[in-house]
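Pasting a structure below so you can have a look.
All protein chains of the complex are present and in place, except for one that has been dropped.
Just so it is clear, A and B label the chains in written order, and each chain counts residues from 1 on its own.
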Amino acid sequence: MKFLEEQIKKMGKLFEKGKPLEKFYPLYEALDTFLLTPGTTIPKAPFVRDAVDLKRVMSFVVIALIPCLCMGIYNVGYQMEAAQGAAHSFWGAVASGAAKVIPIILVSYLAGGLWEVLFAVVRKHEINEGFLVTGILYALILPPTIPLWQAAVGISFGVVFGKEIFGGTGMNVFNPALVARAFVFFAYPAQISGSTVWVALDGYTRATPLAVAAATPKGQSVVQALQEAGYNFGNMFAGFIPGSIGETSALACLMGLIFLLVTRVASWRAVAGCVLGFLTMSSIFYFLRGPQKLAFFALPPHWHLVMGGFAFGSVFMATDPVSSSATDAGRWIYGFLIGVLTVLIRVANPAYPEGVMLSILFMNAFAPLIDHFVVENHIKRRLRLLYRKA
Amino acid sequence: MANTNSTRYTFLFAVIVCVVSGVLLSAVSEGLRKQRELNEELEVKRNILKAVALKEPIPPKMKGEDILHVYESKIEELVIDAQGYVVEGRTPGQLTAKDGNLYPLYIYKEDGLVMAYAFPVFGQGLWSVLYGYLAVEADATTIRGITFYKHGETPGLGGEIEKEWFQNNFKGKKIYSLQEHRATPIIVVRGKAANFFKGEALEHHVDGITAATLTGNGVTGLLDRWIRVYDVYLSRLRKI
Partner (left out) sequence: MAEALLSNKNKKILKDGVWDTNPITYQVLGICSALAVTTQLKTALVMSFGLTFVTAMSNVVISLIRNYIPSQIRIIVQLTVVSALVITIDQLLRAYMFDVSKQLSVFVGLIITNCIVMGRLEAFAMGNPPWKSFLDGLGNGLGYSAVLVIIGIIREIFGSGTLLGYHVIPASFYANGYVNNGMMVLAPGAFFLLGVIVWVQRAISGYSES
């Protein structure tokens, strides 16, 4: 360890002011601090409240994503085999899944990393490991069939418009991975929606559970329609269904969540708020539906929970320390509204089968406002107490 | 100079400004009226000609007067009522909002021989109202062509309805079932119709647009509505 440290410091001399590699100091800095704990502290959010620093926080998130990643790779391959009607083999599925998923992750890191380095060099700020999280989050919320060049354009937009124009990590209003996905969603809708893009096999059509539910005609049972399409609570919970790479398995998201909560990287309040809001809204639809309403209204709330990208979004996106609310009460409100909006968009808007991406982005914009009122309210209450005592 | 703030002067100035700009604008409006009306007329007629799929399609750069000339020589305009009878002495151009039970009908004739019947169709898509024309062959059963010329659907998704490839999907489909002897709705399906339907059923189903199911449902709905309206007239023409 000592040797490594000395080598890195020696290398660092080359990057100091006036030395030949001065311009590329951010690159050196990134390597140095990723491997070794830096001796400096930062003055702006996301703050560190523990013995771990920001880079450690980010690497914990990456670790928490491992179950989703593994499950995603396996499931992409599994869906391809199922679609071909081929005999199932575990390693075969992993291999064909990896062949689809790994290039997307690499492209995401390469294209996004390029912009990251470019801005770091021009603006002379550090390369932040936040990008390690953004890069993989983004890859996991894309369909396995996404053309690689579109993935690259998307992450470029996400890094530049989602983060760098606000001043880099810690200053961004929106979650960069979601900004990137939203861009692809609106720019290339045919490659990221519909029923042909979720299984990596040319010409193969299979609607996602949410699309099946949304298309169920009035008067028919939505649960029955889902079962006829081959979806039940069990396989949707486990994640053996078509969908974006990392989002299909509620189980894997749950494992990631437990890790994030144990290490206290994610706020349990934000996640609890999400789930509460989500269940509230889906229960309202479920219990208060009229006889003439859409079939989708009759989907039981616990089915809602394991469909689409809600589990992934609420665990990994709504808990993003930068773009979510920063106060405890604020996190409850922020999460609750994300849950409510997700169900609203899902069920009531016929054009968008899933609402979690748009609702998180929307609430990102309101997070500072929520914090503002929470703080104001707190100050008022304290003042009142103060006056009463006096 | 006079006192520009006196009431008298202000009034006088206002009157002069009004008269001058009023006269100028009337002159402009009146001078261009003919050309303007011609354009609006052309817009409608061009779309009808597109829907009926002329034997010799009009070239894209054709002059307005020539298009009108083609239209007048090939298209006969009629008005029918809700029972499917021709209303004499009325033309589509005169119909107003008050004529709720009268419907325009356009007949395409080539050398006196009926080639197609065309009528306007419109209805709600996903985000907007879709406007178009549907034309059926002389057998009053087979679709000859369809156009959508105005809509506000998402470009690249629902917006594809204005594209040739989608409109061509309708050609040759049937609005009447020979087996059941009744008008059948034309249904826009999710994906390729040939994957789901065979034989006669395929004649009533049209390939949809990927990821634009709801716009497709809108097209299905509006075609159903207007085919019903015109079927009372068309049914008398069928030689079955």
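Assume contacts are C-beta pairs under 8 Å (C-beta built on N, C-alpha and C of every residue); 3 or more make two chains touch, one makes a residue touch a chain.
Source: prediction; values computed, not measured.
**Q** For the chain not shown, which residue from B:Thr4, B:Gln83, B:Thr96 or B:Gln179 touches it across the whole complex?
**A** From the options B:Thr4, B:Gln83, B:Thr96 or B:Gln179, the contact with the absent chain belongs to B:Thr4.
**Q** From the listed residues B:Leu32, B:Leu178 or B:Ala194, report the one that touches the chain absent from this view.
**A** Going through B:Leu32, B:Leu178 or B:Ala194 one by one, B:Leu32 is the residue touching the chain not shown.
**Q** Which residue, A:Pro103, A:Pro147, A:Gly167 or A:Pro300, contacts the hidden chain when the whole complex is considered?
**A** Residue touching the chain left out of view: A:Pro147.
**Q** Given that one chain is not shown, which residue among A:Ile165, A:Ile258 or A:Leu383 touches it?
**A** A:Ile165
**Q** Contacts of subunit A with the missing chain: which residues?
**A** Interface with the chain not displayed, on the subunit A side: 147, 149-150, 161, 165, 183, 186-191.
**Q** I need the residue numbers on subunit B that touch the omitted chain, in ascending order.
**A** Considering the whole complex, subunit B reaches the absent chain at 1, 4-5, 9-10, 13-14, 17-18, 21, 24-25, 28-29, 32, 35-36, 39, 42-43, 154-157.
Here, only the chains that are shown with their structure count from here on.
**Q** Based only on mean CA positions, could you tell me how far subunit A sits from subunit B in angstrom?
**A** About 46 Å separates the centre of subunit A from that of subunit B.
**Q** Of all residues in subunit A, which touch subunit B in the complex?
**A** Residues of subunit A touching subunit B: 189-190, 193-196, 205, 207, 215, 350-351.
**Q** How about subunit B: which of its residues touch subunit A in the complex?
**A** Residue positions touching the partner: 126-127, 154, 156-157, 190-191, 195, 210-211, 213-214.
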